[in-house]
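Every protein chain except one is present and positioned as in the full complex.
What follows is subunit A.
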Amino acid sequence: MTEEEISNFEKIQAQTQSFHDEMSALARKTPNAAINKFKIKFINKALAECNDILGPGYSPFEDFDLFDEDELPSSSDVAMMLGQYLSCLEKKRADNIYVRSGYYYWTGTEIRTLMPEKINRKK
């Protein structure tokens, strides 16, 4: 990945994480409440970017792209899908980093990054 792609990746990952945190909080209070069109619009924008970055190889589900606002997705539906996307983003990141002297870097660059989540969890 180029430096520009890495920068974009981190931005989208951060946005998706933020949406996930927001939706999870909503889902805890009112899991079946429909999400308003304003939120769906911006979540879909983030998902579109995720789909571009992940491509068919890393995409969580081949028959899901974006939320259809007419289907009235609930907060729990959205939280669940965003969680899936976050896992796939993390998989792609883990597959594109290397370790050197105990620090992790994006492959082909000197840009530092965090250790893979799966290793972090084991600790």
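Quick note on the criterion: contacts are C-beta pairs under 8 Å (C-beta built on N, C-alpha and C of every residue); 3 or more make two chains touch, one makes a residue touch a chain; residues count from 1.
Here is the rule we use: contacts and distances are computed from a predicted model.
You can't see one chain of this complex, but its UniProt record names it "Restriction endonuclease type IV Mrr domain-containing protein", from the set "Restriction endonuclease type IV Mrr domain-containing protein", "Phosphate transport system permease protein", "Nitrous oxidase accessory protein" or "Monooxygenase". Here the missing chain is touched by one residue of A:A48, A:L72 or A:V99, and it is A:L72.
Considering the full assembly, A:T30 is the residue among A:T30, A:S87 or A:T107 that touches the omitted chain. In the full complex, the hidden chain is touched by subunit A at residues 30, 32-37, 70-72.
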